[in-house]
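Of the protein chains in this complex, one is absent; all others appear in place.
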Amino acid sequence: MVIGVPKEIKNNENRVALTPAGVTELRKHGHVVYIQVNAGEGSGFEDEEYIAAGATMLPTIEEVYGIAEMIMKVKEPIASEYDLIKENQLLFTYFHFASSEELTQAMLAKGAVCLAYETVERPDRSLPLLVPMSEVAGRMAIQEGAKYLEKPLKGRGILLGGVPGVKPANVLILGGGIVGTQAAKMAAGLGAHVTIMDVSLARLRYLSDIMPPNVQTMMSNEYNIREMIKVCDLIVGAVLIPGAKAPILLPAPCLKKCVPGRYWSM
Amino acid sequence: MVIGVPKEIKNNENRVALTPAGVTELRKHGHVVYIQVNAGEGSGFEDEEYIAAGATMLPTIEEVYGIAEMIMKVKEPIASEYDLIKENQLLFTYFHFASSEELTQAMLAKGAVCLAYETVERPDRSLPLLVPMSEVAGRMAIQEGAKYLEKPLKGRGILLGGVPGVKPANVLILGGGIVGTQAAKMAAGLGAHVTIMDVSLARLRYLSDIMPPNVQTMMSNEYNIREMIKVCDLIVGAVLIPGAKAPILLPAPCLKKCVPGRYWSM
Amino acid sequence: MVIGVPKEIKNNENRVALTPAGVTELRKHGHVVYIQVNAGEGSGFEDEEYIAAGATMLPTIEEVYGIAEMIMKVKEPIASEYDLIKENQLLFTYFHFASSEELTQAMLAKGAVCLAYETVERPDRSLPLLVPMSEVAGRMAIQEGAKYLEKPLKGRGILLGGVPGVKPANVLILGGGIVGTQAAKMAAGLGAHVTIMDVSLARLRYLSDIMPPNVQTMMSNEYNIREMIKVCDLIVGAVLIPGAKAPILLPAPCLKKCVPGRYWSM
Amino acid sequence: MVIGVPKEIKNNENRVALTPAGVTELRKHGHVVYIQVNAGEGSGFEDEEYIAAGATMLPTIEEVYGIAEMIMKVKEPIASEYDLIKENQLLFTYFHFASSEELTQAMLAKGAVCLAYETVERPDRSLPLLVPMSEVAGRMAIQEGAKYLEKPLKGRGILLGGVPGVKPANVLILGGGIVGTQAAKMAAGLGAHVTIMDVSLARLRYLSDIMPPNVQTMMSNEYNIREMIKVCDLIVGAVLIPGAKAPILLPAPCLKKCVPGRYWSM
Amino acid sequence: MVIGVPKEIKNNENRVALTPAGVTELRKHGHVVYIQVNAGEGSGFEDEEYIAAGATMLPTIEEVYGIAEMIMKVKEPIASEYDLIKENQLLFTYFHFASSEELTQAMLAKGAVCLAYETVERPDRSLPLLVPMSEVAGRMAIQEGAKYLEKPLKGRGILLGGVPGVKPANVLILGGGIVGTQAAKMAAGLGAHVTIMDVSLARLRYLSDIMPPNVQTMMSNEYNIREMIKVCDLIVGAVLIPGAKAPILLPAPCLKKCVPGRYWSM
Partner (left out) sequence: MVIGVPKEIKNNENRVALTPAGVTELRKHGHVVYIQVNAGEGSGFEDEEYIAAGATMLPTIEEVYGIAEMIMKVKEPIASEYDLIKENQLLFTYFHFASSEELTQAMLAKGAVCLAYETVERPDRSLPLLVPMSEVAGRMAIQEGAKYLEKPLKGRGILLGGVPGVKPANVLILGGGIVGTQAAKMAAGLGAHVTIMDVSLARLRYLSDIMPPNVQTMMSNEYNIREMIKVCDLIVGAVLIPGAKAPILLPAPCLKKCVPGRYWSM
């Protein structure tokens, strides 16, 4: 198959859909790969690396869409790309159709065959293309949270891990899936007291097997959450409600006055 | 020198002053060792082991005192032993003279040369014969404390380490010396949240280097102690006040109503 | 449904069948909950907490049985409660019918609908209501075992973790399920040398992945057990034989003379 | 002694020189403590806590300077405070006189007795009032560094700890003292590959005893530094050159083009 | 069944097919076991141990083959044993028929019933009799690899874990199954920087849960392997290609000139 990878043009999107490693694998299976010049720049991959891996570089986005049977992207196409799409052309990217009727109608009008990353499911119902995003999100959540505990961002001036002689922060993680597990590891690695809540006792048992001893596990129910948010300094929401856009919502009054954490959802 | 080891006769004293390993070392330096039959029974050493190590067994306590230039014991002599002691005989044991004038006068009257274990000091002011006692005391403190958190002993029915899904106990350890360090390791090993307080920042820094992450360190001062005893389930007093019999004393009203812990001192 | 929680009256039973967190969950699903005054006292829950969670307190056990469609308890009803039970009333508690014909006949006579906690099974044959009990049992086993190694309870005066300069104890755990896993973690946390035996190599492999390095795994068979009990200081029986009352039984002669351990069963 | 604690007025200084715990200690030694209203606000201490600890609150900075024999502050006095200072009044704060002749002359002119925190030395030449600052600096360095590796701050979009399937970052820490040790722990806790360099083999040996296995130690010399900065993603300068304002300086050309790290000095 | 265990006669084969523990188990199920004298010598089991477990010792290999309904061995029979085999006699051993037509024809000619260890499969397709071999192979691989990094075997004189002040070696492990997991644990335990590659993200996630922090995981694909072998000091091939004799093969030119590692396959 002839595959094309355009440079992302949506604001602040530095990623690229295909690494040189990916090019090598596709070439081994007989596919032909065209990459737009500079497409990998934001992710630290140079054109030479793609060429060495067997890709052909094309200077413009029009050429990439023009030659490819399948387009691989990161973000959904934006309005300026709609007219580049050909009938029956395969588009493989994150679409999140539910959040944009305009996009949905445009794709239908063009007759494109759309494969949304976020819906790719294995027979066991796992979502292989969401997992790596979740791992990044979980690790980033703690890095972001640490920032919001600093004074310049109106936090209380707390270090997650304390210092010798000063207490560490309490971090509450709602959900023990991929996001929550990665977040817990990062927070524990920084020395915080971490509590993971989940509704599955079996998952909590596995987590208590593999986590360091500054992580405690707790049944997730409304009562326990209400108790814990009174004493924690950072809350990470790590619950996936399939199909929902919004993360878990807690009634505002039950949040302490000066909790500097933010909800982070996956 | 001719050394004698009588069987301890004070109530509940199961220890023996000399192990077979000790006999071997003394023999290598040319000393002669007499041990009372069954002296090692309470510590799990059989007469055969002493004999194999080079000791001679004597059937009665009278024979041991009669032949020895130096007596090695664990506990101070009790009244019934006073008359066995000979003038100028060396007595090497725990004496704690400050707590018994009767004992002091008896030893003076007999003309014994008394070496009290608890006062043996190295040039760097360390107390080598107290250290092993402190290590045992620190480890026992958690074992004892765990017991007093159980219902049958009127505790609150708390497990130090919690279980997956239930919070671990908070353990406060006052003093980061030998007793406190050993106690903290045991409590942390059981999964509790442990706080060690000490007045030395350098010691707290070392402890934060070597302790697992469920141990936090904190400056010891009245304010911090008062704050922490409000939220902890077990308190271990691990402060040595040289010469004092009593451990650290906190005013009773600052203790929570249902704290099941007890003060344990070294 | 109208749910009632009486105060437990069987000797030494301090637990309560429903926590305030549980009341909140039941209320969210539309159930009405009545709790006997002081029912949560032994577990550290005050009446005010139940009321805040949405329960109604009733002063006597008769009123609780009288109003409830379903009774939630911890222990089986004792003779004095039989006449409080109404025909078709749901009873949800541990029953262990196999061990009491009298209880079984009484329930049949009253026409109660009995749900025994210990028999609730998931489709994958796991026993969700036994798991938390097992976790507590496994952790308690080491706490109890440590006690029986102390001199006052006729033990050999051994500390599970030794102290610097003295060898730790050898702990043998028969069975690597929930009880055995929790027991191994506690014993290892105290510094003992731990051996877990199980008949499943896959389970042993998982345990060797997650346990600290002072835990070794070993195939469970008669030969290995006989070898190990010669050198271990504490044995924890952690094998569930479904339907059996008695734990694993080893022929007495193969036990060493001075092993102070006791069998503890799931 | 009569001690006064004014509210800090230098820009962005949220700290306060004395905690309620400190008030309690000073009171126990017979001192009288006056604190300006709201002085503890930026550090999370409320006036009520100071009052409970035994301090008297004063509404204006003029009153605090007027009554106190010793002033305790965090930052050096700024111009607007000069005239509040009385002859022979003790000032205990960070001064850094070497960096401001104006400040030095002003203090001389007022006849104040100035004790600079940063110069307080123990007989063993340690700097007890700098140590806690260094611990915070070391921990913050990694938090800051992580930020500068993110795309929004022009970093390369690298997560310090990687994610499963993607390599972690390489972090180089120059100096294994207090700053470097804390920084290394944080970076290692996040999963990075960490290298600490120091000129003392004895210190490197201690660090290799207590650090997790993703920290390696290396002799610090120009050759090794030049080799390492070619392959590392973040550099933390943690070398104290007593008396110097500037941190360690490396010739610019030896830095890789896209190293997003910044030098952070003690 | 009557079971016979001959002494292995193939060169350098020190193992024995049945331990005394195995004899005990077979006896409990009613089987009769004959063992050739000295069969356990190479594995450290003495004849007395087999006798104590219930076996009968036979002096010659002819007697063992003559009496047994099933023969248990480690290695395939060699030519000198063919004539000892009886029609319909069960042979339970490693056969690897694919690699020897001569052996296959000989067994067909004798009419033996051959059960090859290496083909025994559970319903879930796991290979229970290969797993323990793989665990040993994985652990040995690092021990062997360490040897080949030493000077006497023409290695580069590198210690896997470095020493304080000198960098540890980079170890690349291809495959995260049983061999790879055991190899990674050993290499990490020695202090090396370890990279495990696998094609399953779920397996890499589990490995990153249980491995110490000096182990990183990485997707296995040609591009990544080519990158990593440029910088690693030891490569362990731990990929099972069922039915294949040869391990994974990488084109020679992509190996660095002085990589002293060897491919080790399972």
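Letters are used for the chains, namely A, B, C, D and E, taken in the order the chains are written, and counting of residues starts over at 1 for each.
Just so it is clear, a contact is a pair of C-beta atoms (placed from the backbone, for glycine too) under 8 Å apart; a residue touches a chain by one contact, two chains touch by 3 or more.
The model shown is predicted, which means the values in this text are computed figures rather than measured ones.
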Of the listed residues C:36, C:182 or C:208, which contacts the missing chain in the full complex?
C:208
Determine and list the subunit E residues touching the chain excluded from the picture.
12, 14, 42-44, 132, 135-136, 139-140, 143, 146-147, 150-152, 156-157, 159, 161, 163-165, 182, 185-186, 188-191
Suppose we count only contacts with the excluded chain; which residues of subunit B make the list?
19-25, 28, 53, 126, 128, 131-132, 178, 181, 210
Against the hidden chain, subunit D presents residues 201-202, 205, 209-210, 219, 221-224
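The definition used in the following text is that only the chains that are shown with their structure count from here on.
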Sorted by label, the chains bordering both subunit D and subunit E are A
Identify which chain pair among D-E, A-B or A-C reproduces the interface of A-E, meaning that over half of its contact pairs, matched by residue number, are the same.
A-C
Could you please state the distance in Å, as a whole number, between where the Cα atoms of subunit C are centred and where those of subunit E are centred?
41
Just how far, in Å, is the C-alpha centre of subunit D from the one of subunit A?
35
Residues of subunit E whose C-beta touches two or more other chains:
201, 205, 210, 219
